[in-house]
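So that we are looking at the same thing, I have put the structure below in structure tokens.
Note that one protein chain of the assembly has been removed; the remaining protein chains are unaltered in position.
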Amino acid sequence: MARLLEVKDLKVQFKTREGPVHAVDGVTFHLDAGETLGIVGESGSGKSVTSLSILRLLPMPPAQLVNGTIIYQDKDLADLPESEMRAVRGREIAMIFQDPMTSLNPVLNIESQLIEPLQLHLNMSKNEARQRAIELLEAVGIPDAPRRLRAYPHQFSGGMRQRVMIAIAIAANPKLLIADEPTTALDVTVQAQILELIARLRRDLGTAVILITHDLGVVAGVTDRIIVMYAGKIAEEASTDELFANPRHPYTLGLLASIPHLDEAVTEDLQTIPGSPPDQLHPIAGCPFQPRCPFVLEKCKTYPPYMAVGPNHRAACWVDVTDPAEQERASKRGFIPFRQIRHGFAGESSPAGMSNA
Amino acid sequence: MRRYLIRRVVQAVFMLFVMSIVFFTLLHLIPGGPDAVIGANNPHITPIQRAAIRHRFGLDQPVPIQYLSWLGNALHGDFGISFSNSLPVAQELAARIPATLELFLTALGFALIMAILLGVTAAVKQYSITDYLITVLSYIGISMPVFWFALLLQELFGVQLGLLPVFGRTAADTTSFTNLEIFEDYVVHLILPAIVLSLLFIATWSRFLRSSMLEVIKQDYIRTARMKGLGARQVFFRHALRNALIPLVTVVAISFGGIAGGAIITETIFAWPGLGRLFLVAVNFPDYPTLLAYLLFGAASVIFFNLVADILYGVIDPRIRYS
Amino acid sequence: MTLPAATTARASATGAHLSIEDLVMHFPITQGIFIQRQIGAVRAVDGVSLSVKHGETLGLVGESGSGKSTIGRCLVRLYKPTSGHMYFGDQDLAEAEGQQLRMVRRRIQMVFQDPYASLNPRFTVGSLISEPMAIQRTASRAEIHTKTEELLERVGLNRRFIDRYPHEFSGGQRQRIAIARAISIEPEFIVADEPVSALDVSIRAQIINLMQRLQEQMGLTYLFISHDLSVVRHVAPRVAVMYLGKIMEIADRGDIYNEPLHPYTAALLSAVPVPNPRVEKQRKRIILKGDLPSPINIPSGCRFHTRCPLAQEICRQVEPPLEDKTGRSHFAACHFSDQVGPLTRTGSVQGLGTI
Partner (left out) sequence: MATVQSDQLLTQFQPNEITPELARKRRSQFRIIFDRFTRNKVAVAGFVVLAVLLVAAVFAPIITGQTSTYDPPNDPNLSIALSGPIPGHPLGTDDLGRDELARMLFGGRVSLAVGILTALLTILIAVTVGSLAGYYGGWVDMVMMRVTDAFLSVPLLVVLFVLARTFSDGSVPSIVILIAAFEWPSVARVVRGEFLGLKEREFLLAARTLGANDLRLMVRHILPNAAGPIIVAATLVVGDAIITESVLSFFSFGVRPPTSSWGSMLNNSRDFISSDPLLLYLPGIAILITVLCFNLMGDGLRDALDPYMTER
């Protein structure tokens, strides 16, 4: 597959009174045409900042692109002139955001917001654009599109607004769609609708997708590959199946073990990751996960290189967490060997619709 | 929306009615009220003359009756007769309105243009020297006593530089002027008072617009607009300014309501023959029928323009228009 | 307003600690020039009956606008219910006033969703945790300090933090502070309103475990309100599902998750993403059409019929009662609960347009 995007050693900082916040701290990844990549992380992990810096949508200042290249096709977006960047935004790469309630301009009707990218990038006349806008609204599942075109954002529910947002994003047929927590603000049944829609559009249009979320469940179903971020760095990267089947970073391991799984038997206690996510104003020397890590070693004080731990599988950890000896050592710090969910699951206790029938 | 409108209008009318009672009672019950004023300047007045005057102005009736008859007349546009020159108050006021409107509209129009220019510039160039300069100037504008500023301008442009007239609305004698000269004469007389009157508006509005603009720029939908690939100009004027102007529109509308009080200082200092000067003369006399009418005029304009502000807000903001 | 025989749910509630009967909470919408008159109501809770056994956890699940949080707030009497009863022991919480209400508040406490918002930023941790003791006068001035330090350690915080302000703590630590405050006067019952939703994923397990440990140690009873079905399944042996102000289904954990008897529960379950790609790729989803109707204008008959894949004519007209469908205290309010099983197995994806 053709390489679409290549991000190398991206560093983004926010200038504050008390010093720089190292929001993204040396992130390297790539994306192929038509691929769906998941970026998973908690608040402050740098996942959203990474995605916003691709389109250079961060407010600068206080944000500052300190280092790195963002090669899209053959252009480096990191130092493209603003005028050329505008031709990339919306046309080549488009984005949808977390909060559909605030992402649409409240004083403009849907039509004028939706035809903007059509007129700008596809040079459509107003009439052509209006026709296309109706098709787009229908494509994202908004009933009665011609009439709804005249409506204002506040007349739509959250789920409908996110559909409008998606229509705006795909209007000029971008090659890459970045979805930054597109369902976090929505209810679970609406989330299912939106994820379904994104998956279908991706199939129909062949668009590459970067899906950013804090919810491991959301990425499990729709992505080809996943990046796990922690404290502005990539902790682990693998194909989706491999990541869930064979997690190799203690953070991924902890994350998977600490959330209750609907497809598993109910346990007495959840395994916890002690402590809190770090504050990027005061980064920890070496591996940022060490204060919370049961596998921690003396050499974790220097940051581990990304090590290939399998085909298409990288992890930034000195420890081989699959080694029984290491697990034994870690169990003294409270580590519970990772539940064997991959080797089939107890059919009896798995909720409706989740057993492999 | 229609129901809301009716409700607001009814409320406004009721408020004005309450105001009229309050003002009437206030002016008639205070020591040194209308009764005491009669003949105050004439030590030789006889009790019979006094009674005649009291009767003529209806002051021999109980206050509630006086109020009702005043109200009845007022509803027909009759606000009584001035104590100072025995002319109908309504007529006096009406004669002064054009001069005040001319000054007020010029000043507000000028202020609006300046405030938008300065506010938007400051917001676009946040933290630049221009921004600091505008901020400093608006702070000074807010903190400056208007009458003092007026005196300084008068001294500088009128007396020292001799560039502009400092008193009145027109030259004393305009009979020999051509039409163009008459217009010019109006304009040069307007400049200083209009600048003085607009100072406070420019300062407050530009600061208001700057902060509302900066607030809007932070919103998610501005990021959406940039995501589409729109240029800075379109993002700013099409997406940001519209949202930032909505609250300013209501602030401006409310400022109109201050016409009665706002004109007093400027008109007095520049000897502008408008309502404000009429009022000041009435206060000093004291000419109660004129004062009462003026107070009501003031309250009415505040109430009316508050209403206008509410309605405008609904018209401009689709979130309210459709709910 | 007539309510269906939802009260049968009470029948199973032997030894119930808390028993809610026909709870209604309508927020009036008023309009008027001088005198406000009511022109409608937000029917947030529209006739709910349920009970919680001593020392147990009842999970209350629903999407935003379902009324689940309103029930919680009625229980701690932040709202006075429009009608209905909330029996707590022999006391009706709906009726308690004045001194009675103060005494009740000693026995029922609440933990809120957002630990950034639920702690007064002007208070120190010590004064936050000790405030209930000061108000309820359950401890003397001298005891309060020692007790506060003990409470801090009990929830896993250092006792040296007693003089610090909330903004100095992380989200997980703040929620511990909020929990310490709630248990400081040794209540019997805790309403936990989305206690982990605002926390980072890696923190949630800490708080869930803490709450479960405290339950064992103190014999607490929980009403655990959440939109997260996985979390509720983990903490609550019995679960109620709400939709638009009513309970759609209430049953034991195993029953409700394995064999839902209401299409809404089934749809909710099928919509929850599971962190397992193998399961995800095989799953059949029930995608509900449309949006949640407004709680001002609740649909006739079964309130779920506008979005239900099983809806028939009868659903538009007759509101189904909440009744025991299996004889194992598995209550569901659906005319066609026997068809929910097949629906779960096939899934249903509503037709959508194509590009």
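Quick notes on this structure:
Should a chain be cited, it is by its letter among A, B and C, assigned in written order, with residues numbered from 1 in that chain.
As a convention for this text, contacts are C-beta pairs under 8 Å (C-beta built on N, C-alpha and C of every residue); 3 or more make two chains touch, one makes a residue touch a chain.
Just so it is clear, the model here is predicted, and its values are computed rather than measured.
One chain is not displayed; in the complete assembly it touches the shown chains A, B, C. Checked against the full complex, the one of B:Ala95, B:Met144, B:Ile191 or B:Val249 touching the unshown chain is B:Met144.
Checked against the full complex, the candidates C:Thr82, C:Asn209, C:Thr306 or C:Thr344 give a single residue touching the omitted chain, namely C:Asn209.
Taking the whole complex into account, chain C touches the unshown chain at residues 73, 76-78, 101-102, 105-106, 108-110, 112-114, 117-122, 131-132, 135-136, 153, 156-158, 161, 163-165, 167-170, 173, 176, 178, 181, 206, 209-210, 213. Against the chain not shown here, chain A presents residues 16-18, 267-272, 274-276, 279, 281-282, 292, 331, 333-334, 336. Interface residues of chain B with the unshown chain, by the touch rule above, are 15, 18-19, 22, 27, 30-33, 139-140, 142-148, 151-152, 155, 159, 258, 260-262, 264-265, 268, 279-280, 283-284, 286, 291, 294-295, 298-299, 301-303, 306.
By our rule, only the chains that are shown with their structure count from here on.
Averaged Cα coordinates give chain A a centre that lies 30 Å from the centre of chain C. Note: centroid distance chain A to chain B, computed from Cα atoms, is 55 Å. Only residues 218-221, 223-231, 238-239, 242-243, 246, 316-319, 322-323 of chain B touch chain A when the two sit together in their complex. Remark: chain A residues 55, 57, 59, 86-91, 94-95, 97, 99, 102-109, 113, 116-117, 120-121, 152, 154-155, 165, 168-169 touch chain B in the complex. Considering their complex, residues 63-64, 170-173, 200-206, 208-209, 212, 227, 229-231, 233-234, 253-254, 257-260, 266-285, 287-288, 291-292, 341, 344-345, 347, 349, 352-355 of chain C touch chain A.
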